[in-house]
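The structure that follows is given in the form of structure tokens.
Shown here: the complex without one of its protein chains, the others still in place.
By letter and in written order, the chains are A, B, C, D, E and F; residue numbering begins at 1 in each of them.
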Amino acid sequence: MTDPTFATRPDPARAAERDRDLKLLLAVLLALLGVTMTAIYALALNAGAAPRLADLALARVPQTGVDNPVTAVLLNYRAYDTLMELAVLLAALLGIWSLGPAPAGFQRSGPVLAGMVSWVVPLLIVAGGYMLWVGGYAPGGAFQAGALLGAAGVIVRLAGDPQAGLPGEAAQRWLLVLGVLVFTLVGLGLMLFGAGFLTYPPKLAKWLILLIESAATLAIGVALAAAYVGGRPTATSPLDPRPSAQPK
Amino acid sequence: MTAQLLYGGAGLMLFVLGIWSFLVHEPLLRKVIALNITGAGVFHVLIAVAYRGDAAPPDPVPHALVLTGIVVAVSATALALILGARLQDSDDDA
Amino acid sequence: MTQLVLLLLFDAVLLITLLGLALAAVLSPEPRRAVMLFIAFGLWLALVWARLHAPDVALAEAAIGAGLGGALMLAAARRAARARRQDAEAEP
Amino acid sequence: MPEPAMTAPLVLCIVLPLLGALFATALPGRAVAVGIVTALVTAAAAVALTLAVWEQGTLHLVLGGWEPALAIALRADGIATALVLMANLVALGISVYASGYFQDAIRIRSFWPLWLLLWAALNGLFLAGDLFNLYVMLELLGISAAALGALTGNREAIAANLRYLLVGLLGSITYLLGVAFLYTAHGSLDIGILAAAIAANEQLFAVDAAAMTLMISGLALKAALFPLHFWLPPAHANAPAPVSAALSALVVKAAFYLILRLWLDVFAPVTGMAAAMLLALLGSAAVLWGSWRALRAARLKLLAAYSTVAQIGYLFLFLPLLVATPEGPARDNLLAALLLMAVTHGFAKAGFFLAAGLVQTNAGHDRIDELGGTAQRLPATTFAIALAGSALIGLPPSGSFIGKWLLMQQAIATGQWWWVVVILAGTALAAAYVFRVLSRAFGLEPTPLRFITDPRAEVPALVLALVSVAVLGLASGPLWTLLGLSGADA
Amino acid sequence: MALILLLSMSAGLVRVVIGPTPADRMMAAQLLGTSGIATLLLLAVALDVPALLDVALIFALLAAVSVAAFTRRRAGADRA
Amino acid sequence: MELILHSVAAVFVAAGAAFFVTGTVGLLRLPDLFTRLHALTKADNMGLGLIMVGLILYKPDPFYAVKLVLLWVLVMVAGATGSHLIAKRALRRDGEDLQ
Partner (left out) sequence: MSWDAIDSLLPVAIVLSSLLPGVFIFLVDEENHLLRTVLNLLGAVLKLALVGLLIWGVWLGQPIETRIDIAPGLTLVLSADALSVLFVTLSSVLWLITTVYAIGYLEHSPNRSRFFGFFSLCVSATVGIALAGNLITFVIFYELLTLATYPLVAHRGTPEATRGANIYLAYTLSGGLLLLVGAVWLRTLIGPVDFTVGGVLSGLPASMHGQLVAIFALLLAGLGVKAALVPLHGWLPQSMVAPAPVSSLLHAVAVVKAGAFGIVRVVYDVYGVELAYQLGLLGALGLLASFTIVYGSVMALAQDGLKARLAYSTVSQVSYIALGASLLGPVATIGGMVHLVHQGIMKITLFFCAGNYAETLGVHKVSQMDGVGRRMPLTTLAFTVGALGMIGIPPIAGFVSKWYLGLGGVTSGQYWVLLVLAASTLLNAGYFLPILYRAWFRPAPAEWPKEHHFGTRFETMGALLWPPVVTAVLCLLAGLLASAPFSPLEWAQLIAEREYGL
């Protein structure tokens, strides 16, 4: 990060020396802080409330509709956090989009890479689906699945498609909001039927969570891939020809 | 609880290391890396707290918190890096 | 007992290398090397999560650290390296 | 399990702007319409929430129907509700203003979803009852705020907001470490449970104090407490006007609110005079330094941004007095005065920034020394600046006058008279910088024909400024009622 | 066993740090990835957490991504 | 029976680990890039393969085995592609990544 206020320094040699001293001083201070915090942390571990939420959280898992305790926390006990976390991702992407159109893509791939891409991408998508499904009873879930989809997008962009294989802008926008939208609507629907916001009836919990997770997976995948693209989708804009069209 | 203390302490070291780097290094990329390391330090502490030995199942709550934290961190990283890219573009134009 | 000691040794090596990686990543002035080290750091982190029985987190860390985060940072590192080179050319 | 209909506004305040953001994202062509409708219904939800809290006292809702420890709670007590009401009314004003502010389609498409997300984050933050949820809200707030701030797209704005983003991240990570410590020690994230646990476990004092230090320093960074304020002026001064208004009036206030919440609720047994004094000393420095820099600022929006640094400083002066004052009417008055100051600043600063934005649009710049003619061409806007300015100074009748009155009263009563000196110096400096602007409004320029020329832009600023002066300055009694405090004569 | 692998990985790290060329670092990183997978597999058995297998799977999948990311060149970037 | 299986598995794993160590040593000690590349690919494919055989023997479960094999294939492909790309870049010495 460049800071204009510090741009001019009178004497570089002395300033550098002072800089180094400052860095060292800071290092010593922070090291002391680290040691102190470790001591305090040890105290907290020893005297702290040992089971914390673990036993309670594990005990209630059978009522959550899923078997993986982490998924239970993410999508049931603390579903509201997850909803807002999806909103954070959306906000970051909207921020990226607000900064301008996507930069140029990559040169087209050679045969070896293309060969790899042609079967890594489907594999990633399959793995994503697997992650999503497995999340109900074993480690995995929407975020990991979405990250795999996003990685698929990354590799597609690396292989030469500047839009990372994403659909047009309108579709992208809908896909992006899909996760939060389904999540919120399910929550509100439950509230409307008297259960309370994001309070799943045990019988429906499994399916509602799966629905939310599927939507979230798609949204996360699209958001991560679009974040890697790094700007507004350009294909729809006649002013910006797709950079990959330029022969190089 | 040796492992908890070991990993938690390492997390705290990562935390201070990240902060130190954030404070002393100018380039954006290094600041972003520093922040991610700081974050990793905090996650370390949380995961260490969740760990209850190899026999007992770990506490799922901190795991979920860390997952959320990771998404937040990557979102922020992406935004920061692209903000930096735009900044560099405008420098190049100037 | 030996198992415990071995595990402890494993922990120690894991953490020392982890901290070493972090330190190296933080101290590296060359952007791409820093990013590579950071990606390696992410990998190590995933191992730590795995060691602490947090496979969910390890999965996410692997997907993000090695995949997206790394790719994003690499792109930035490329830019930074280019900027440094341009500066170096402009300087003399 | 409380009746859902009763707690519905609690959820709606957060969910409605979120939904609005989704639709504004998905339907970019109709972003303005979606935005305005959302703004109206959200503000209505906030009013409904206020009425509910007014009638029934604190609302509490545990989401998901689990044990409170396991799930996330939403809660609206008097303090939160007062701030929610302020934030939503201000946000409504900003929305009306923004509907005419942005001209090009791309900015419009970017602004509305991010703005509504920011709004959701604000409400979520004020209403959260869970420390980790607060972290998520802080991040949502920080990311959408930084993205909005960079919307002007010029170099300074991007650089400033990049720095804002990074600093904000550092702040929230530090906060999160504090949360991790608390979870380690007490095994909970819920504010109410933690408060009880901290009060019950005195042997963990060191841990609690460390957690408090971490959390409050992280938040102080976000609240721009001196000397951690360095990021604020450039970020707020270079953002588009409606965004500056939101950042200065609301976002910084949210971080302060959290500090207050932690101070009063969670860490009440841990807080002590030393910590309070330290924070108040930093607050004093903020008051003096911020005001001084505002006085020296060349640009109107920069002036307003530095003024925010100073105004946040005032809020920290209350802490040592709160510590020194025993429970009772005097402390109630002090707390209410603190809230009154915060709320008044919200309205006034938003009005000030909106008006400043109008001046900037009209003049093409906002260099104070060259503003004479513009200020005179826009009488309503100048009037808004004057009203908001007098609230910033703390002149009567304004909410901050009452706030400062009660603050000084308690400072004298508790023998901490030195804060009075700080307040006086800050007030005098504030008067100097506000009138430095206002004196430009009396030039030899031609006569304006009408008081208001562009209602959609001028009225929100004027109304917000007027609220800070007339409503809060003359009828602040309801605030006491809302806070559930006795309004006895001190 | 995992320990040995870990030690070997640590040694490999040295290459990442010292270079000298980026290609060396990349190769080392690749080796790290592979041995990381192996470590995870061993850990899965040692700690009895079968899910670590999935972690290893993702490692393998994403190793491809990172290799590609390392070696790609932006269209239109000058060949300085 | 199980004991024997476990012992055999342990031998396989140990052998795999040895390969890894060799690969690492090679990476560190061999003189130039292309010989290092050679060592690397050896260690990769053989080391991992051996360990996997060991693991499959340790815990014979078809689903598990399929996953492991898939993993191995994947690593091989990625490794091959990666080595190829690295070598190509290194030979051409073009591209901004490998200055």
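Keep in mind that, in the parts below, a contact is a pair of C-beta atoms (placed from the backbone, for glycine too) under 8 Å apart; a residue touches a chain by one contact, two chains touch by 3 or more.
Since the model is a prediction, treat every value here as computed from it, not as a measurement.
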Displayed chains contacting the withheld chain: D
Given that one chain is not shown, which residue among D:L27, D:I106, D:L264 or D:A413 touches it? D:A413
Identify the residue among D:N333, D:Q360 or D:T374 that touches the chain left out of the display. D:N333
Hidden partner interface residues of chain D, rising order: 329, 333, 336-337, 340, 376, 379, 383, 390, 395-397, 401-402, 405-406, 408-409, 412-413, 420, 424, 427-428, 431, 435, 438-439, 442-452, 473-477, 479-480, 486-490
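Rule of thumb we're sticking to: only the chains that are shown with their structure count from here on.
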In contact with chain A and chain B alike are the chains C, D
Fewest touch steps from chain B to chain E? 2
Highest contact count belongs to the pair A-D
So, what's the distance in Å between the C-alpha centres of chain F and chain E? 11
Could you give the separation in Å between the centres of chain A and chain E, each centre being the mean of its C-alpha atoms? 22
Among all residues of chain A, those touching at least two other chains are 1-3, 37, 41, 45, 51-53, 57, 70, 77-78, 81, 85, 88, 91-92, 95-96, 99-100, 103, 113, 116, 120, 123, 131, 139-140, 143-144, 148, 151, 154, 158, 224, 227-228, 230
Of all residues in chain E, which are in touch with two or more distinct other chains? 9, 22, 26, 47, 50-51, 54-55, 57-58, 61-65, 68-74, 77, 80
Help me check something: in the complex, which residues belonging to chain D touch chain A? 1, 4, 8, 11, 15, 18-19, 21-23, 25-26, 28, 61, 63-67, 69-72, 106-107, 110-111, 113-114, 117, 120-121, 124, 132-133, 136-137, 139-140, 143-144, 146-148, 150-151, 153, 158-159, 162-163, 166, 181, 183-188, 197, 201, 203-204, 206-207, 210
Along chain A, where are the residues that touch chain C in the complex? 68, 70-71, 131, 139-141, 143-144, 147-148, 150-151, 154, 158, 224, 227-228, 230
Using the touch definition up top, name the residues of chain F that touch chain A in the complex. 74, 77-78, 81, 84-85, 88
